[in-house]
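See below for the structure under consideration.
The block that comes next holds subunit A.
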Amino acid sequence: MSGHPKILAGAFEVLRKDLLIEWRTRARLNALIFFSLATLLLFSFALGPDSELLRKNAAGYYWLGILMASVLSLGESFRIETENLALDGLRLIPTDPRAVFLGKAFGNAVMLWLLSLIVLPVMVALYDVTIREGVAQLAGLLFLGCLGISAPGTVYAAIASNARARDVLLPLLLFPVLLPSLLASVKATGLIFEGDPMLQLRSWVGLLASFNVLYWGLGFVLFPKIIEDD
Partner candidate 1 sequence: MNFPSPILAADYVGHVVGGWEYVQGAYGLTLVALLAYGAYLFNARKDRS
Partner candidate 2 sequence: MRHWTLTYSSQTQALLWLPMILLALVLALIGVHVFDPKARRWTWKALAVIGVGMAVGQPFLALSWVPPEKYMGDTGRILYVHVPQVWMALIALTLNFGASLAFLLKKSWVSDALAEASAEVGVLFGAVGVTLGALWAKPTWGAYWTWDARLTTAAILLVVYSGYLALRKFIEDPEKRATWSAVVGIFAAVDIPVLWFSVKWWRSMHQTQSNPSTVDPLMTAVLRYSATAFLALLAVFIYQRFLVASAKRNEEVALPEALPAVGGTP
């Protein structure tokens, strides 16, 4: 098992590179924040002045906001690689392609998580939500949910970035596949907002964790097939 530290080190390098590129401009995160805020506002406008309805469905709208932003974020994370054939460069250096997957997917998850944490206070104010089960738990759940989006998201973004009409293709492929983990995230977040008298939260988080294991496993095995040179 001597390959494992090498993969992890490679993954860390990719992650560092991506976060560094992002940190230099912070353009992506800024754009994502405003985009998801606009989405959250749109939901409240579309539903009218019924604050009870907004509060009841806040978890769903919150995750939809994150999901919409995730498509932009994932697309962008591979656009930086198609510029100047950077992905070919990434392929040429002797890293395991699976390390590229781990680094990219984790980077995307961190990005989405930061976004969701920044948007959280605004969402709480906008939808008049009370967080009953503790902010730390919510933050952990959000990270787990973002991991669930980013693993299949990274695989599909790698495919879509090289195809025609990638902006259409990514959400078309990604949204239906993300549904199981999204359902679990929404349900668990709702329980954190509304309180959990029946102690169901554990099983939803467990479900979300198992989706994560499945998606990350599939991505880890299948990602090399996508970026390998033919």
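Selection rule, in plain terms: all candidates are chains of the complex that A comes from, given by their letters.
In this section, a residue touches a chain if its C-beta (ideal position, glycine included) is under 8 Å from a C-beta of that chain, and two chains touch if they have at least 3 such contacts; residues count from 1.
Values in this document were obtained by computation on a predicted structure and should not be read as measured data.
Chemist: Every candidate listed belongs to the same complex as subunit A; state which one touches it: 1 or 2.
Modeler: Result for subunit A: touching candidate is 2.
Chemist: Under the definition above, what is the set of subunit A residues touching candidate 2 in their complex?
Modeler: Subunit A residues touching candidate 2: 152, 155-156, 159, 162-165, 168-169, 172-173, 175-177, 179-180, 183-184, 187, 207, 211, 214, 218, 222, 225-226, 230.
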